[in-house]
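See below for the structure under consideration.
Only one protein chain is missing from this complex, and each of the others stays in its spot.
Chains: A, B and C, in written order; residue numbering restarts at 1 for each.
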Amino acid sequence: MSRVELLSPEGLRIDGRRPAELRKITSTTAVLSQADGSAYLEHGNTKVLAAVYGPREARHRALVLHDRAIINVEFNVAPFSTGERRRRTKNDKRLLEMASFVKQTFEPVVVTTLYARSQIDIYLQIIQHDGGTLQACINAATMALIDAGIAMTDYVCACTAGWVEREAAIDLNHIEESSDTSEVTVAMLPKSGKITLMQMESRLHVDKLEEVLSLAGEGCKQMHVVMDKTIRDRAEDLAAKMAV
Amino acid sequence: MASTLSEESRDSLQIVLPGDLLPATESSFNEDSASAPIIKLGPGLQPLQDDTISAVKAGVLKHAEVGNRWWVESNQRRYVAAPGESVIGVVVGKTVEHYKVDIGAAQTALLGVLAFEGASKRNKPNHEIGTLLYCRISLANKDMEAELECMNPTTGKSDGYGDLKGGFVFKTSLGLARRLLDPKTLILRILGQHIPFETAVGMNGKVWINSANAKHTILICNAIKNSEFLSQEECVTMVKGLVDRL
Amino acid sequence: MREAEPSTNEREFVLAALKEGARIDGRKFYDFRTLRLSFGSDYGAVEVQLGNTRVLAKVSCEVIRPFPDKPTEGFLTFNTELSPMASSAFEVGRQTDEEVLVSRLIEKAMRRSRALDTEGLCIVAGEKVWSIRVDIHFLDHDGNLVDAACIAAITALLHFRRPDVTVVGEDVTIHTLEQRNPVPLSIHHIPICISFAFFDNGERVLVDPTYLEEQIKEGDMTLTLNVHKEVCAMSKAGGIPMELDQILQCTKIAVVKVTELTALIQEALEADAKKRQVSRK
């Protein structure tokens, strides 16, 4: 198997980034008319759309919790999102796993006790895949939840980092991801700096772990700045319009 | 119950298996039906079409002279509600009139919100979901949810029933729970010699323990669980060993 | 059916006991329950008992055609099902979040970490490769299914022997177990999962939680490591937020635990191998 050179002798990555450089991030909120909150987010070529409905009357009465809201997440990957066109069944374990991660990430952050007996639905759609789907989903879901006016104690910002050949690098793209580099996705609460989600695959020596994790943490903080700007701009814009 | 054992079954434990016909009742039952004594069948016994009686559970055949009652005592884990028995349950739901209480039986049991000492429409205790309750089964019918009460219906007093505060609850087999209620079983008394504690034993195999600190409670719980298949002497050594290690 | 939640008393007692430094089964915070491994008469059948949790793993193999884009790669598949046998909370047919997470964790721990040399499973490139299938059955659920399943899976793979093969030109002969001694799989390293449960805002960390502890926990994390101190997989799926230091502390605990467990597994395998030798004589 021919190995791709992931890091040039000058220390630049395959797409020309430096190791600690994020891809270009584009984000907008309120992109859908029907959803209570929605967001569209691009991490380079990874594109994801998130819609939030709720808190609303729970669909299945049997699942209702008497003291807090239930969070329901559905995650979908468009068949055209990858190089190879492929339809995934709804019960694909990977999709369910991703949905479950997002759900468990937001459960402690969303103030669910304010919305007893109701349901919050988060729908995620990957439109284009170029690595880092989990980080993109979490970031998009955060923005959509805030857009829906749902109470959260903090942002949840996610970022990936990995060990690319001889250095720790941030925000891996698809080529870097798929060539057996160890990759970790970290979701962080920027206010406290605490980690709420962490997923790692492929081998990495314990001694390198701290470096990779702290780099991912730095990435999360950068994400926070970007997301907060989008949210704040939108809030200020709406507030200004209403103040007329 | 042990004190009402008939003479014949005191001599030797009679073990029955599902499908076994009962010899003792066979003779008395085959006689002219008018003169035959009335037999009351308890759990584990079933009359067949040809008027013989068959065991449907594995266990020890028991007999009480009073009322000529026969039943099979088995050591099962699933509880079947029977009126008059004390059980420990967890509140799992609330409606306007009832608490839904999980007593480990096939269905949740109903406990009226007014079935507490001194409860009235104006002033009734409020138990949150998750509360542990010690209650008595007032009504058990195989086609209906069992009904519970937390007071003596004749005197209106609580008689020790009600919510259990603090402590820890664990599940045992029904047989062990029955034995714990038998004053002849020593394990609780042995433990009591070393550590002071409170306990409530439900016939549904739930045992509640409370003591001054968590480590003692853990010790007591584990000692009781361990005691199920130990003789009295072994129990004494086991408890001593545990207490010494503390 | 939704599983019955533990009563308030149990919840509060467990938390109070943890504050006093005690667990309800008398263990220390970082203690595993007693691990018992028993092997079946066949190669690759292992039953793991971790306290009351019981998991059975069985490895089987067959010869199939490889994917055209990976002609020399063999297959390694895991099949996990949380059957209603293990707990009254499980149902047939419906995939729960827990089931998805457990099976994905095992898959990530074993496959993504390349514990098994899948290229070594090739018989004739592009034509015939071995497909190794690990069936994991959960028999009794008293918490920490992941660790037990992971131990079961890797031990079963270590214990497994596949039939020997000779290739002469185009002809492939698969020898029965009577004809030739079967050969073991080539395993690169032994990944071991260590699960943690967090209480008290992450202040208290437990290893190998029981079912009751799992119901009460505020968050959890599973680390997969091998004796070479390599992290093979790491999974903290939401739950309470933790400091980075707390997570790194967990990896340190895990490194120790992995060494202990690997030793136990190897001891058990050696004992079984000896037994087999004796019985053959």
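In this section, a contact is a pair of C-beta atoms (placed from the backbone, for glycine too) under 8 Å apart; a residue touches a chain by one contact, two chains touch by 3 or more.
Just so it is clear, contacts and distances are computed from a predicted model.
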Mind telling me which option in "EKC/KEOPS complex subunit BUD32", "Exosome complex component RRP4", "DNA replication complex GINS protein PSF1 isoform B" or "Mediator of RNA polymerase II transcription subunit 18" is what UniProt lists for the chain we can't see?
"Exosome complex component RRP4"
What chains on display are touched by the one that is not shown?
A
Return the single residue from A:R86, A:K191, A:H205 or A:K221 that touches the missing chain.
A:K191
Touching residue (missing chain; options A:I146, A:A187 or A:L215):
A:I146
Of the residues in chain A, which ones touch the absent chain?
30, 36-37, 54-58, 66, 69, 111, 115-118, 146-155, 189-191, 228, 231-232, 234-236, 238-244
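The rule we apply is simple: only the chains that are shown with their structure count from here on.
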Taking all protein C-alpha atoms shown, work out their mean, then name the chain whose own C-alpha mean is nearest to it.
C
For chain B versus chain C, what separation do you get between their C-alpha means, in angstrom?
40
Using mean CA coordinates as chain centres, what's the chain A-chain B distance in Å?
53
Report the inter-chain centroid distance for chain A and chain C in whole angstrom, where each centroid is the mean of the CA atoms.
29
Counting only contacts in the complex, chain B reaches chain C at residues 90, 92, 102, 128, 130-132, 164-169, 208, 213-215, 217-219, 221-222
Chain A partner, complex, touching residues on chain C are 2, 95, 97, 100-101, 103-104, 108, 112-114, 218-219, 221, 225, 228-244, 247-248, 251, 255
Taking the complex as given, what residues does chain C use to touch chain B?
4-14, 16-17, 19-20, 22-26
